[in-house]
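Let me give you the structure first, and then I'll get to my questions.
And now, chain A:
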Amino acid sequence: MHLLTVITFLPTVGALALLLLRGDDHVWIRRLALTTAASEFALSLLLIPGVPVGAAGYRLEEVHAWISNPQINYHLGVDGISLFLVVLTTFLTPIAMLASWKSICVRVKEFFVMLLVLETGVIGVFLSLDLFLFFLFWEVMLLPMYFLIGIWGHEHRIYASLKFVLYTMAGSILMLVGIVWLHYLALQLDVDTFDLQVIQSLLQNGQIALRPSAEMVLFGAFFLAFAIKVPLFPLHTWLPDAHVEAPTAGSIILAGVLLKMGTYGMLRFCLPLFPDAARKFAPLIAILAIIGILYGALVAMVQPNLKKLVAYSSVSHLGFVVLGIFAFNAISIQGAVYQMLSHGISTGALFLLVGMLYDRRHTFLIREYGGLATPMPRLAAFFLFVALSSLGLPMLNGFVGEFLILLGTYQQHWLWASFAAAGVVFSAVYLLWSYQRVFFGEVTQETNRTLPDLSVREKWILLTMAAVILWMGVGSTMFTRRFEASCQNVLDRMSRAGAYSAGRTQVPETTVSHTPARLPTKRALERSGKR
Partner candidate 1 sequence: MAAQSQFLITGSVILSALLFGLGVVAFVFKRNIITVFMSIELMLNAVNLAFVAFSRAWGKLDGQLFVFFVIVVAAAEAAVGLAIIILIARNRQSLNVERVDSLKL
Partner candidate 2 sequence: MFPMIEDLRRVAPELVLCSVGTLLMLLEPFLPLSRRRQISTVLAVVGAVVALAATMYPLRNAGTAFGGLLAIDGVSVFFHLLVGAVALLVILASGEYLTRENLAAGEFYALVFFATAGMGVMASAQELMTAFIGLEMSSISSYILASYRRRALKSNESAMKYFLLGSFATAFFLYGIAMVYGATGTTFLQNMSTGAQNLVLLRLGFAMIFIGLAFKVAAAPFQIWTPDVYEGAPTPVTALFSAGPKAAAFAVLLRIFGTVTTVHEFWFWALWISAALTMFVGNLGALAQSNVKRMLAYSSIAHAGYVLVAFAASNRIGLAAVLYYLLAYALVKVGAFTVVSHLGGEGERRIEINDYAGLGQRQPATAAVLTLYLLSLLGMPITAGFLGKFYIFKAALDSRLIVLAILMAVNSVIGAYYYLRVIVVMYMREPQESVAAVRLPLTVGLVLVITAAGTIYLGLFPNQIMDFVSQAGLLQR
Partner candidate 3 sequence: MTGPVIVFFALAALALGGAVSLILRRHPIHSALSLIVVMVALAGLYLLLGAEFVAAVQVIVYGGAIMVLFVFVIMLLNAGIEERTNLSRMAGLVGLPLGFFLTMQLVYWVAHSESQMNAAGIAAGGSAASTRDLAVLLFRDFVFPFELTSFLILIAIIAALVLAQKES
């Protein structure tokens, strides 16, 4: 059963099917797109039993030879960490579609095609176990997002979309250099592979003996790409622009899923592949993450633009995730993974709500609003609920991740956690302040007095989101137990490699040439180097 392949490419198939429809047949275009996305979600749920509780390794693996020179495999697999990220993606995509049900009226077909292609790209990123394949999806997914922002975005969409793409590319191209370099290193041992697991084990058992400086450069090449995606302070300035200009669906996916690709990458690549460098850089990264947490929150606080506010809040929230990852603590890493998921839901929902406001008033400026709780109490209630989840109210989803991250981080570096915890205070400040300005008080503008409350469609979307928020807040163990082992696995890989490197000098030279039995030993390329 090629479940992973089906899950990865079903949206593309749907997109191709969409292309066959007539461009002005909006009803069927929407229906077909939604059907595809919904069945994709249903399919992705099948993954959950595929990853048993307590299993650390990759499941449902698929390996096919693809490119022979150099050896590149089509290798997919899912583990606890990627499992829910995939489900999150498939969950948010239909939500995003429903969110743009009415608001996208031009080039409808292309819009849904882009959303579906984007879904394929993102899922591919989460499922790839071959570095090359990973990079391929990583880059491919940029395009639909670029078009989503650039075509259906707002006033400065072109600037924002170009900034988004160029920024991301700048980081990822260096990652490509890093990937190729890793392959070169493996090739020195006659192992021609881009396979993550193989390279990881080669690095871990010391067959590829990286000099510390080389490891740091490689780590940097990977980390930069991920840090831009996250985005980590001070590489974050593309995010507010992209968010403000993107259509609602774009923002939902961007904040909900795309940013997680960065943190996912750190967890999947930076830590296991380059543990020593990760440890060396951890203080610096943690400081940046903490600055991001506080800075994002403070800047969010004074934004006059509601969507920008939410965007900066993402900078702050993702700072927690990065901090959790680089605390190298089982608890904090689980918290980080959890925070990725819950941020996807909460911020996705926030963008959804902001989008609904925009649909009604066509502005993001807070001062244009005020007193909206009177004309639309339901929307106000949902907004508050989501805001509370975002500011980390216990029993809602945001708290679990933040708490675990801070708890775990505190165990390792109490000072980091102490500073980061201050972000919790500021998140309350900016969310409640903006909430008050938008919803409380008398209605300040006459046009706002007659704004319609939630439609049935909107209500159901929000109810779904709210249900998930509550569920994730109360039943967090249903999620954590499935990725607990995988998170631990990340740490194990780090620590064993670390332990080895400490005693590297004592290892006799002969072990270096030993190759594990499972590695593809076929040598496709001559030993390179200048002739």
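Operating definition for what follows: contacts are C-beta pairs under 8 Å (C-beta built on N, C-alpha and C of every residue); 3 or more make two chains touch, one makes a residue touch a chain; residues count from 1.
Selection rule, in plain terms: all candidates are chains of the complex that A comes from, given by their letters.
Only a predicted model underlies this, so the values are computations on that prediction, with no experimental measurement involved.
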*Would you mind flagging which of 1, 2 or 3 touches chain A in the complex?*
2
*candidate 2 partner contacts - residues on chain A that touch it in the complex*: 67-70, 107, 132, 135-137, 139-140, 142-143, 146-147, 150-151, 157-158, 161-162, 165-166, 169-170, 173-174, 176-177, 180-181, 183-184, 187, 525-526, 528-531
